[in-house]
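In what follows, a structure is listed as structure tokens, so that the remarks can point back to it.
Note that one protein chain of the assembly has been removed; the remaining protein chains are unaltered in position.
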């Protein structure tokens, strides 16, 4: 397990935050933030416009929309309909960019990625279970024809998810895929409170260090919108960040004592080496989750499937 | 719901039994029965050799092997390994007929049909969950490369199972499919005690009156072995059979009374009409299951997946 | 298994229906029916006022309220809030009869009877899981202090449910118990569409032929309100009723033919004997359920727990 905090996140927002603030700008990357006063939902749109931006961010070109809603972490009578509505609105926006607004008969395959037997990874499968499936019932949700699949993970199937989906896409020819997955974040504050939406597809398992074939327009032949919610933080990341904060505090407290400089020098390369040596045998492939993860994942899956159901109902007559 | 007792069974054995015994023979249909003394497992092989036999039986040409093991219905420390072993032996026999014995690198996709959210229908999904998947780990089980998929049912996916499987087969090209499904039987005595094995594929949902595209070599391009275990009896069937038995009893008791003849005449057309009229609004689409169906299905799924695991280990060096 | 259709139901309503209509009256038994036009919910109140009525009905003295809502069997966005509200209203009525309206600090222990591992029997455990528990958080729902327990069934615990509850009642002294249980009905039309409410307690498992210590004020020392929903019909019952209907039809069709009288004579004793002989080896301890029982039980448990949550919120200030 390589402890590289830069890749220890599936969130474009966190990747963006890991850059020095120098004027707040990265060439080729647009950043737009809004906050809905009533609901407290903060929406950040990161647009990676060219290869330079893609290289700097370590993410493919495209749109990355993040909905931050601290309320999501709390129980709610129901499932936070206000967030489902915000999600539906952003989804509809992405559909529009793909030119699907006017079309009738747009067919969408929704994919629940992840392992339904592992609580923190079951968000995608659960969300697809709650979806209104309509491909088999003609004309039910206006212009949309929804199908759904829970392909399982490689350890369960022996097949790459990309292989399974490619086969299904070629046989049922949807116009687009929406894939839903549980993500790994860097910050525990993001667990269960952030929804990321992107039109660039997804690399299953990338946040936790497993590399699989990317699910995207290049590999599957149709546009792939990905919806992700962080449900775990790698234990390594959490320790790394705490030590980082510790060193920062030491620097300030010891400033002017000679010690401050020495600690300051320690950051970077050496700090990284020390932590890696100490961490590897200690936390291994461990993950940090809130204790109520079972309940959180169930509730989140409703919020997302309801967001999708709302977006699909909103089809033009 | 059409109450036709002849199609109210997925078991070739029961279809065979519904014929008059006239000499015990149906042209084009071979019947072979053995019983293992030690384990009490009774194995019946029905071979439908030509179209005439196929028409008479209402089933496609091919081999139908039935393992009857009353012990299966009872709890066991473990999962009835003796039955897993018998299943593995019969499976290996079918593999041999397909010419897979000598091959190395034979690749098998195991499909868990049914709805994992409906207890009586979750046998297939559970069995695939317990399987040793090896396609992603080269050379683990000798000549066999096992992959697995739980495609879901049409109400969950909006897609025909045949579409999903055809796509996956074309993308991952297995040499053969093994599909596992919960079946409908006619007799409650068969619930959870009978395993049917056939090399003719399967018609998902046929036993309970849903018609879907058949999963077979014609539709999928590779041989399809089907493993089925009855977990439900249609409520209509159970009433039909009881009334049948009731009429039979009446005939005998009233023989020579004039009444006997009248009742005798009632059988056939009229009896069928009466029952249909009375039943339809009464039992509708109801199913009969043992109360411990949850536990039974779990245990059976182990017996079957372990049978498969054993068969796959037995690959020639 | 004794096939006595008179006891094959947990519903007072069905017990009532099994009596000849002679003027519609049974001494000591009051019957009151209303139907809410808007929601289509039919409410029947059977009051057994004295021992004569109790004997005639085969049920203890007390109030039996039945809510029939055919809509309950159908999926609903949410969980049929209109039925939860009707349930809350009737519950509040029973509370009032017990004199709890004015009290503050009324403490209620809600008990989820049944086996959470058996789908058709998991209604009680699921309903308690969704309840707002407040006994540990002082003053949360006005005058009510709610605690909950899922005691399990005897096969799981080795103890009578009455023993477990008596112990807990003596240690935590609630003012009353509300027990929730899945019931057996006679008619498949009642599966998942009827809620029975009674202040006479409950005999766990009585509908399916298991006799356990009754849970009631006599055995537990505090009033016991029982809420039950039929989720299974015994297979024996369904066959019995169909044969009954068949004989009825035959009688009419053959009236005046001499045959009619013979069939008519057959009913009663002889019919019962015939059916018993034929059924016993055939359907044994089998149960009839709708195929979507898993989903139905989940949805019903929400309807009920939400009805309770509403009733508990309505405490006087």
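All chains are identified by letter, namely A, B and C, in their written order; residue positions are counted from 1 within each chain.
Criterion: a residue touches a chain if its C-beta (ideal position, glycine included) is under 8 Å from a C-beta of that chain, and two chains touch if they have at least 3 such contacts.
From a predicted model like this one, the values you see are computed outputs, not experimental measurements.
Student: With touch defined as in the header, list the contact partners of the absent chain among those displayed.
Tutor: Result: the unshown chain touches A, C.
Student: Of the listed residues C:31, C:56, C:154 or C:222, which contacts the missing chain in the full complex?
Tutor: That would be C:154, which touches the missing chain.
Student: Touching the left-out chain: which of A:26, A:69, A:113 or A:238?
Tutor: A:238
Student: Just checking the interface: what residues of chain A touch the absent partner chain?
Tutor: 117-121, 188, 208, 232-233, 235, 238-239, 241-243, 245-246, 249-250, 259, 262, 274-275, 277-279, 282-295
Student: Provide the residue numbers of chain C that touch the chain removed from this figure.
Tutor: Here the touching residues of chain C are 117, 128-129, 133-137, 145-152, 154-159, 163-164, 166-172.
Everything that follows uses one rule, which is that only the chains that are shown with their structure count from here on.
Student: Name the shape of the chain contact graph, picking from line, ring, star, complete and other.
Tutor: Graph shape, chains as nodes and touching pairs as edges: a line.
Student: Return the distance between the CA-based centres of chain B and chain C, expressed in whole Å.
Tutor: 36
Student: Centroid of chain A to centroid of chain B, CA atoms only: how many Å?
Tutor: So the centroids are 42 Å from each other.
Student: Roughly how far is chain A from chain C, going centre to centre by Cα mean, in whole Å?
Tutor: 47
Student: Using the touch rule from the top of the page, what residues of chain C touch 2 or more other chains?
Tutor: none
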